[in-house]
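See structure below.
Heads up, one of the protein chains got dropped from this complex, but the rest are sitting where they should.
Right after this comes subunit A.
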Amino acid sequence: MDRTIGKNIIRFVSFLLLFLLLALPIMLLLLQWLTAGEDTVLLSIINRENLLLIGKSLLMSGIVALLATLTGTICAFLLYKFQFPFSGFYKLTLLLPLLISPYIFAVAWKDGFFWLLGNTAAIYSEAGVILVHTIVFFPLAMLITGSALSQIHAGYEEAGLMTVSFRKMMIKIILPLIRPALTISFLLSLIFSLSDFSVPAFFCVRTFTTEIFTQFSALYNFPLAIGQSVILLLICLLFMLSEARYLSDAPFFSVSVKGSVSKKYHAGNRKIMLHSFLWMLLVSSLLMPALMLTVQSLTGRTMFFAQAWELIRPAAFQSVKLAFAGACIITIIGLWTAYGKERRNHKLPDLLLLLTFIVPSTVLGIALIRHYNLPAVNFIYGTSLILLIAYLGKFGFIASRIIGNGIKQIPVSFEEAASVAGIPSKKIFLKISLPLLIPSLFTAFVLSFILCLGELGATMMVYPPGMELMQVKTFAISANAPQALTSSMTLINLGVTVFLILLLFVFGKWIFKKFQYV
């Protein structure tokens, strides 16, 4: 009995800590807004200008979500339902845009327009933001839909094919079965696009998120910034609540130990068409931006590249260290919340991470600043701890879901068999569950690491004075520096990110080979 009480106390204290660190700042932001003076009441914020700005931001994000979901779903169908050479290569490379910070693509496309058309006017527009966001977010839809497709049992399709044509079977059987995945893809792309600050800010497009940043950081109009943040927060929460059931189980990466149960079709003579489509996508989403950056950075201006390297080198090491620490914390907390949800039915910590995941970066940043900018907690506000909290808030949910999917793959009977044999629960966790979870833990760590490395929205808001970070430095310098210097720094940023992804990929292959038990 004493042991149960002890366990409950530990569980409660851990949850309380997570709540105090992450959820309380957001709740206090809401409370502050509700209880503050005249200027911040709802009616003064909901004016014509703000409503138009919200409408414009929602429309742009809606278009991005639609295009990203459509492109991602087509890719997922091709890559997860058809058998053809190099499909693994496409799966990996088409995923890269999601792992690279969106502003890198913004810089690349600006360079591309300058290179191709001689001016950048066309890209400095709403269309430019939509283009870059679609490129960045379609892999998310591909991932979620692909995961859903590979979980559809072959029998459903084969039974359908007995009575209707392939096309009809796809429309009548497969599409309804992946509807939750499509909804989640659309919703997440919409929320991510709505809350991204970097691309619209770079293209000088006024959106609700950039407006919040401007009011808070440039004009110091805190009441208005807080009021606007609350509206954006409420919009995102509304979207989240509409599909919370599906969202809390969104597959993201599923590290399967069982292999796919779904049916795969031979591409046959459609191979050329498939390769053409996928290459076209690969070129426009990854190769062309990389080429544009390289051309702009290196053609006749090697001195800029050398200068950029000198400027970014210390920041790069700092960023990698911080991302590593962030990923370690996120993976540990993700394991705790996922295990609690899947094995102990403790859903609150996971729900809390879902809440902070949905909160736009700038809003999270403002909430954290307002909460931690006090002398008593200056050890958080004035150090990199505040960044680690922000990263946990932004990416903890993704790690929790990846690990949660891994836990779901381990039959409960593995733990029960050990329990019957008299193994204490701590040892069952350490010797049975943990070794089987290594691939999922590694995937969660890698994804968190890469995402922390490229996070800009919250980082711009909360990074402590004196700290130099790669993404912030590149973004900040783009306002005043020559175009070639910006491009060089962005190219180095991209190079560092891709190099680390490849390094982790090689290490991951070894990990999966060693620890994935079939």
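Everything that follows uses one rule, which is that a contact is a pair of C-beta atoms (placed from the backbone, for glycine too) under 8 Å apart; a residue touches a chain by one contact, two chains touch by 3 or more; residues count from 1.
The rule is simple: contacts and distances are computed from a predicted model.
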Omitted chain, identified by the protein name its UniProt record gives, among "ABC transporter domain-containing protein", "NADH-quinone oxidoreductase subunit K", "Substrate-binding domain-containing protein" or "Lipid II isoglutaminyl synthase (glutamine-hydrolyzing) subunit MurT": "ABC transporter domain-containing protein"
Identified contact with the non-displayed chain, of A:55, A:268 or A:435: A:435
Per the touch definition above, residue among A:155, A:411 or A:482 touching the missing chain: A:411
In subunit A, positions touching the absent partner: 257, 411, 413-414, 416-424, 427, 431-432, 435-436, 515, 517-518
